[in-house]
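Since the structure comes first, as structure tokens, the remarks are kept for the end.
Missing here is one protein chain; the remaining ones are kept as they sit in the complex.
Let's look at chain A:
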Amino acid sequence: MQARKILALTVGKLIFKITTILKIGGGSAAPGLYALKIYPDLVSDLASQIPQTIVITGTNGKTTTARMLAHFATSSGLKVIRNSTGSNLERGIASALISCSHLPTGGLKNFDLAIWELDEAAFNQIVPKLKPQIIICLNIFRDQLDRYGEVDSIVKKWCQTLKNMPPNTTLFLNGDDHKLLSLKKCFKGPVFTFGVENYKIRGEEHFKKVGQEKLDLEALNVTLLGLDGVKFELKESDGLWDFLLPLPGIYHIYDFLAAYVAASKLGIEKKVIIQALKSFSPAFGRVEKFTLPPPGWRHKNEGGYILLIKNPTGATQVFETLKGELKPEDRLLIALNDNLADGTDVSWIWDADFELLQNSPRAGSRDFLIFASGTRASDLALRLKYAGFKPEAILVENNLKKALQQATEGLKGRLFILPTYTAMLGIQKILVQQGLKKHYWKED
């Protein structure tokens, strides 16, 4: 077995080197994929060396939560390993373990904490191998159902997985997602719920709370500060604490709360967390700001933002955030791809409220341009037309690079880029080529 393990690690490390040298990605999946073929027990073998393991699953917010939690942990002096590029299948975890391990033993001795974000379906196979001390379930929405089956059946499978977990694990649940609350009874260990005052999530919408059960921790007195972020309070046993989260929208409060409760469980102090929040930058493509375009352009603009959209709930939340923000001189570039990682079914765009963008109060009278791009640009253009945009204001360009160029030409305000997952990777690549951004795997 030892020989297989060494071979697997050697092959993995080699692939990692090759992909990095050839710049064909950061080696976030391929090393693990091939190493696992040689040594299938690689993940449980290597991961067991790390004293604390936290896993995060859910439809939306995994990457942001993991990134925030890692930021809190490193700020308090812990050494963290994680699958930082959103590669959340077993091969992604294997790749991270391989790249940090030492040959020939596969040693990972200097790490204090592992934070793994897990794909909703892969969760069930990987959790038993990782034996985590903390499990976080963020939410469950319709996302790429063509791959996973129905929402109800995902929750059922999670329930089965949790039933087999030892009671010394702690389960943190988003208590505002009523589908997740049913998981309480599946687990024999301690369960802790968090949420936002006066909100609950049902299906694909936020509803005002009516007779909701008491949650263990709630964000109180929420104030939205536009794109700059959101302010709220947490009532703890030692008093009321103020938090300023540099990410916009109610939905990011849930990501924060998940990171916060897990960090608290690890013994990280509130003061450290509050301080760390000031220097937190969002995950790639999640409300990311960048400068645009390079110097020498005729008009001065106010830069660009990338906000990932990938399912009805997430997209609607992004539209909610932008709704009050859009000014007449701003532009939108929306890119819809239908590759496997995006979901080959693009029908979800009809469940997302694109109407919110059109009803944006400040954008009402502008000479408004909206660029539709990606492999399914024409489906998107149609959705925009039926959301109320004038057909002549919708510009269709499948090619991302060309669309980006058109969208920045003559831009005076801000450019909001709303891509699906693989379109986001494409945009990142283009921005890197143009020297406007670093490679995502070099971030952090």
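We adopt the following convention: contacts are C-beta pairs under 8 Å (C-beta built on N, C-alpha and C of every residue); 3 or more make two chains touch, one makes a residue touch a chain; residues count from 1.
Throughout what follows, contacts and distances are computed from a predicted model.
For the chain that is left out, the UniProt protein name among "Lipid II isoglutaminyl synthase (glutamine-hydrolyzing) subunit GatD", "Multicomponent K+:H+ antiporter subunit C", "Coenzyme F420-reducing hydrogenase delta subunit" or "ABC transporter permease" is "Lipid II isoglutaminyl synthase (glutamine-hydrolyzing) subunit GatD".
The hidden chain makes contact, of the residues A:Thr105, A:Gln160, A:Ser378 or A:Asn399, with A:Ser378. For the chain left out of this panel, the touching residue among A:Asp41, A:Glu269, A:Asp345 or A:Glu409 is A:Asp345. Remark: the omitted chain is touched by one listed residue; of A:Arg142, A:Lys310 or A:Arg414 this is A:Arg142. The set of chain A residues touching the chain not shown comprises 142, 145-146, 149-152, 344-351, 376, 378-379, 381-383, 385-386, 391, 394, 396.
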